[in-house]
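What follows is a set of notes on a single structure, which appears directly below.
The complex appears here without one of its protein chains, the remainder shown in place.
Our next item is chain A:
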Amino acid sequence: MSSRDVVLGRVRRALAAEPRDTGRNEPPVVRDYRRVHGSRTAAQTVELLAENLADYRAVVHRSDPAGLPALIARLLADRGARSVVVPRGLPASWLEAALAASSGLTRIEDRAALTPAELDAVDSVVTGCAVAIAETGTLVLDAGPDQGRRRITLVPDHHVCVVRVPDQVVGSVPQALPRLAPDRPLTWISGPSATSDIELDRVEGVHGPRTLEVILLSASGQSG
């Protein structure tokens, strides 16, 4: 008998007293918890996202399409970044200013041949995101064309993530899940990497990026 049969057999014996047609007789799970906590306008939801991101020590910036390239260029320059890895589907215009001839910045496109050691030598990464959750201050990446493979937002020490507001922002975890495809690899990010393992003192950036910068990009947002 295979171990599969052994384990499933034990499960069935353990449950021998349970009704088997549970589809019909099983009491449904009562889901009377909230879909979202509190009622907010779209703008207030974005505001809450900004607050919660900052509370978990992400650095929050605001911009509009016209100001975005300059802002990204400034963030990379402030870090002294010499190289930046980007997903294939990142809009080309976002990095135009940063890659201007004088900057000395090298753009590296995410591709399967990129080894972990090569990634380790890269300073920064710029991506979009799939969904952002206001109540928890969470960015969700789903490996879409403007986000790339999971590893590129993990190995470099500086992550700049652009969130289109208000379209990509939801209020709560229950509102986020239906917008995400389970068959894609997902990474939920809430603030930079952190540990509290040493006497519960919080330290940022153990293994993942030490600095997470989030740009809230609105059609007509003030830049900053």
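By definition in this document, contacts are C-beta pairs under 8 Å (C-beta built on N, C-alpha and C of every residue); 3 or more make two chains touch, one makes a residue touch a chain; residues count from 1.
Keep this in mind: contacts and distances are computed from a predicted model.
Engineer: When one chain of this assembly is omitted, its UniProt record names it as which of these: "Cytochrome c3 family protein", "Two component response regulator", "Ferredoxin" or "(4Fe-4S)-binding protein"?
Structural biologist: "(4Fe-4S)-binding protein"
Engineer: For the chain that's not shown, point to the residue among A:14, A:66 or A:101 touching it.
Structural biologist: A:14
Engineer: Residue-wise, where is chain A in contact with the chain that is not depicted?
Structural biologist: 2-4, 6-15, 17-18, 22, 26-27, 29-34, 37, 52, 56, 112, 116-117, 120, 133, 135-138, 143, 149-151, 154, 173-174, 176-178, 182-201, 203, 205-209
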